[in-house]
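With one protein chain removed, the remaining protein chains of the complex are shown where they sit.
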Amino acid sequence: MSKTRFIAKRLLECLVSLVVMSFVIFSLLYIAPGDPARSLVGAKKVTPELLSKIREQYHLDDPFLTQYTRWVHDAVSLEFGNSIKAGYPVIDYIAPHAAVTFQLVGLSLLLSIIIGVGLGVVSARRKGRLTDRIIDISSIIGTCSPSFALGLVLLYVFSYQFGIFPMYGIGEPGNLPDVLWHLILPAITLTVGVSALLIKITRSAMLKEVSSDYAVFMRARAIPTGKIVFSQLKNASAPVLTSTGLVLASLFGATVLIENVFSIPGLGVLLTTSVTFRDVPVVQFIALMLGGIICLTSAFVDILVYFFNPTIHRTPNNDKKAKGAS
Amino acid sequence: MESTTKDKKLKFSPAKKLELPPLRIILSVFFLLIIALWMAFPSLFAPDALSLDIHNAKLPAGSAGHLLGTDALGRDVLKLLIAGTDSAMIGPLCIAAGSLIIGLVLGSTAGWFGGFWDKIVSAYADLTLSMPSMLLAIVAAAIIGGGYWVSVLVMIILYSPFDIRLVRSAVMQQKSKPYIESTKMLNLGTVNILAKHIFPNIAMVVLVNFFLNIAYGLMSMSSLSFLGLGVGPKEADWGRQLSDGRELLSQNPAMSLSAGIIIIVTAVSINLIGSYLLERGGFDDN
Amino acid sequence: MTIKIEVSGLQVQISGNEILKGIDFKLEGSESVGIVGQSGSGKTMMMRSLIGLLPNQAKPSGDYRIDEQSFSLDAREKQWAKIRGSAIGMVMQDPFTALDPLKKCGKQILDGVPKQKKADFDIASALKEVGLPADAADRYPFELSGGQRQRIVIAASLATQPRLLIADEATTALDVITQKEILDLIDSIRSVRAMPLIVITHNIRLAKTRCDRILVMENGKIVEEGSALKVTEQPCSEAAKELIEADRFLQVKSFSDSYSGGDTLLRAVNLNKRFGSVTALTDVSIDVCAGECVGIVGQSGSGKTTLARCLVGLTKADSGSVKYFGGNRAQIVFQDPYASLNPAHTIRYILESALKASNRPLSELEELISLAEVPEELLDRKPAKLSGGQRQRVAIARALAPRPDLLICDESVSALDVVVQNQILNMLEKLRRDRCLAVLFITHDLSVLRMIAGRVYVMNEGHVVEHGTTRQIFESAKNSYTKTLIEAAAFGSAESAPGELVPFI
Partner (left out) sequence: GNSNAPGNDAAKEKPLVIAVPDSINLLEAGQEGSVIQYYIQQIVNEGLVAIGEDGKIHPALAESWEDENSTVWTFNLRKDAKFSDGSPVTIDDIIYSIERSADPEQSPSIAYFYPEGFTTEKVDESTLKITLPHAQSNFIWSISNNGGLFVTKKEWAENAEAIGSAKDLLLGSGPYKVAEFSPGSHVTLEASDTWWGGTPEVKQVRIDFISDNQTRLLAFKQGDVDFAFDIPISQIGDYQSVNGAKVQTYKDRSYVGLTFDLTVKPFDNEHVRKAVAYAIDSQGIIDSIKDGYPEKATAFTAPEQFATVLSADDAREKLNALTHYEYNMEKAKEEFALSGAAPFSTTIYYPDSNQDLGKASLVIADSLKEIGITVDVQEIPVEQWLNEMGSGTKGIDWMDYRPPTLDPAEIAIWFLDTTGQGTNPANWTDPSVQPYLQAVYEKSAEEGLDDLLKGIDIAQEQAIYAPIWWGEAAVAYNSSIEVDNFTSYTFLSQNWPKNFSFTK
């Protein structure tokens, strides 16, 4: 397969996922009970005329396919409509929340990779020893602790008892160091659950390399351990890298659960309230944005791995017979 | 006796058989047995767990007759915990079983037949995997109105791609093994080969994955309960107890704490057994 | 430059098992030592304990002296660095896995060069020394053939400036032609550098032709030691005798008389098969007659397996026809004994399900196992508890269940050691005679063919380049490829051998 074809195929896959996803969400929201117009006016008395006026404003009475094709048509021209709940453009409405979530997820992705890959390497190199056991058990406990409860415990210990981290909120908007400072504890909470996944993947990828012949041969030539580990890591990197999409997906999923605990105005909380409100444009946009990010990231990583691996894109020389007879 | 290369496995396998599993595994199994008993006979261990006694509400842990205290409606927390076992475990069991069945059916046929069918199944799995699953679960559960079984169904759909991929790649791996090709040479039927010759070899991996899915299912379901998308208020349920108990944290912390601990311990036990089986099965390294 | 190595009372334990049971070994000057022994006898463990590359759990003990200085056998990784590379270099067994797949070869060679010498290390000349062009430095391992990779491995080992080179079955993974080239290369480097060499092998013929001194190992002990000539001519240990016996047996055997000229059983005409851009078969035609043994020989990748798979229908040929004139379809026995049986089932289940699938009564089970010489007590075991030879017998028994007229063996004995090989070949020969079973035998080992095949097809790059009776092929090959193949197989040829062991042609 040629490079361009590979890239095109991968991106096409993303596009198809997004279209399917948008359709699924749109239809789910369509068949769901509840009426956003009614929600807007609250519990108060309201005349049918008033309701239908609001419905008309957001085209809520149109048949399903009309609504969906209108949405697709607008989305193609990057026009995502107005939030029903807020009454102004979705992108503006979501932007501050998205910024917070991206910072949080980014930070915790970074932490997860450092911790997950680091511990994964260590436990693979110490396979069967005490260190390996400890890492294994603690990562299992990490994955098995509900993140919302863990968040509260961490908050109690680190912010309240020790006063190390801020208690809540996102700090001063625009002041990046302050914002990141506020996001560290939530990021750690997310990391605890997610890094276990990376530890597992890294460990099993590294195990293959640790016992590999080339590593033994490198040792036989007295090549420094650091260099050997680096080589092994490089060889083990493909499965680790390609799991980024999965890691991102779990991170985004888990933010919903901890945003409340840390009073973080992120996308998760916004999404859940928008879903109950049936704020279709907002739900669609958030879901597609996150889906798109996850999808594009994994596509990007796949492409990266594809180019990184010389056996795929370099045309091997004519000697293909070298295959191994015994 | 003839000796050959690679005979290492041969020499060491008999000794391993006699080894007792490590303590943590024994403890885990013991703990899960208790859980299983609670699940099977809730009314035996916790009769009338759901009956209200509003005049004895919010008793702290250690009160007379209420080892773990009572909740806001005067229900005994320990009994609730025991009675909650079945709703806490049945969902995850169904999630694991459901996604396993989907995984086995779709994964093995896709892996075995390959071609167009494989393309469709793989596309489905890839698609589902590229979605932010927990978020979708929340969206779906919230839209359809939450509820226990809706959540279970959504989780099955979201878990199945993992099983599909697992079974598919295991079957593909097995398919080209000479011993399977030999059965093809003998003109055995597809179902026969899949069921009698391939399945026994992937059973261990699948079983372990089944275990892990139960553990993750438990986590997912309690997360949904926490968001108010799980079981109703009437039923006893660990996830719900954990989040409901939060408002009683100062009056009776045992309510949240006991639920949190039991969720963690159960999930960890299942996980430990899973990874132990995986190691013993020798699948760890690949 | 010279090195003196002395180890006494070397013992290695792995999780309670004693792997090496007290070994005394000395090496001095620039001699070359061959270490032979059956598989599992501890050859590799012994050499690895000399450079600290034992498995993690291994506990070595004993007295180890290098250049008169004693060295602890369970030293830490840091201390071993003093010995590895600079004192002792090692050539790995499998060139396909010994190199980092993601690093260019030149870089890998350079990695092992001692720091202070890195600046003026000349990769081109290092490559030249192992007979590679300079541009090989810029290639990734996968871009090179197995032989070329083994050369890189040798170059990488030499780059550390070792004073002793250990080659642990350095050629076993390569095909015959390349095997010879690599061994010649090692020989020439050794004589140019006047460097001692330890060759580990289970092929005593190879040890004899390439080494001054031979050690014979069995069961973790050295059971015999002496000059190459003495050990091969007047072996006193059972182990040595067995190894020589097995080898000799292959050589003195006269040509097989299996060509019967019976009715044609299988006729394949003009088979073609491509895998993407790789052409595996080009216009291959082949006949097999009832009750004969036909051999197919060729280098690795020449299309032998593809042909076999096309013949039984496991792979569909792109064009051409395969016709059977007889009752049952052919059955096939694969190369890897460890993958040929389903690990989940007992032997009894495997054989019974084969009988059931071919609509034979289960009562034939006894006959089957006696034909394939499977001991009855194995029936209720699972494959994991069988040796490689036993597994291959079961695989043959299973293949016989549908009573085929033709049995295809795709390198079915290559993975077994010579002693076991002979037993199975004898069994096949007996089957052929007693049951008039035709056998299509695929191998790259010419000596095996000579023993059992009446006719031979020679394949190269997907073509049948020559075919005829075994005697014709061996004695008067016309095709040049066939000639190199035969020549390479006789790597113990008279010119380079110190002894007068008759090459097998």
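By written order: A, B and C. Residues from 1 in each chain.
Going forward, a contact is a pair of C-beta atoms (placed from the backbone, for glycine too) under 8 Å apart; a residue touches a chain by one contact, two chains touch by 3 or more.
Keep in mind it's a predicted model, so treat the numbers as computed, not measured.
Trainee: For the chain that is not shown, enumerate the shown chains it touches in the whole assembly.
Mentor: Missing chain, whole complex, touching shown chains: A, B.
Trainee: Which of these touches the unseen chain: A:K9, A:K53 or A:H73?
Mentor: A:K53
Trainee: From the listed residues A:F23, A:Y160, A:F230 or A:F307, report the one that touches the chain absent from this view.
Mentor: Final answer for the missing-chain contact: A:Y160.
Trainee: If the missing chain were put back, which residues of chain B would it touch?
Mentor: Interface residues of chain B facing the absent chain: 51-52, 54-55, 57-58, 72-74, 142, 145-146, 228, 232-234, 244, 246-251.
Trainee: May I ask you to list the residues on chain A that touch the chain which is not drawn?
Mentor: Given the touch definition above, chain A has residues 33-35, 37-47, 50, 53-54, 57, 85-89, 92-93, 96-97, 100, 152, 155-156, 159-160, 163, 165-173, 175, 177-178, 181-182, 260-266, 269-270, 276-278 touching the missing chain.
FYI, only the chains that are shown with their structure count from here on.
Trainee: Just grab the chain with the largest centre-to-centre distance to chain B, centres being mean Cα coordinates.
Mentor: Following the centroid criterion, the farthest chain would be C.
Trainee: If you look at chain B, which of its residues touch at least two other chains?
Mentor: none
Trainee: Residue numbers in chain A touching 2 or more other chains?
Mentor: Not one residue in chain A touches at least two other chains.
Trainee: Show me the residue ranges of chain B that touch chain C in the complex, using the header's touch definition.
Mentor: Chain B residues touching chain C: 1-7, 9-13, 177-188, 196-197, 200-201, 203.
Trainee: Along chain C, where are the residues that touch chain B in the complex?
Mentor: 15, 17, 38-40, 312, 314, 329, 331-332, 334-345, 353-354, 357-358, 384-390, 395, 398-399, 401-402, 415-417, 419-420, 423
Trainee: Show which residues of chain C lie in contact with chain A when the two form their complex.
Mentor: Interface residues on chain C, with respect to chain A: 51, 53, 56, 77, 80-82, 84-86, 89-90, 92-94, 96-103, 111-112, 139-140, 142-149, 153, 156-157, 159-160, 172-175, 278, 299-302, 411, 414-415, 444.
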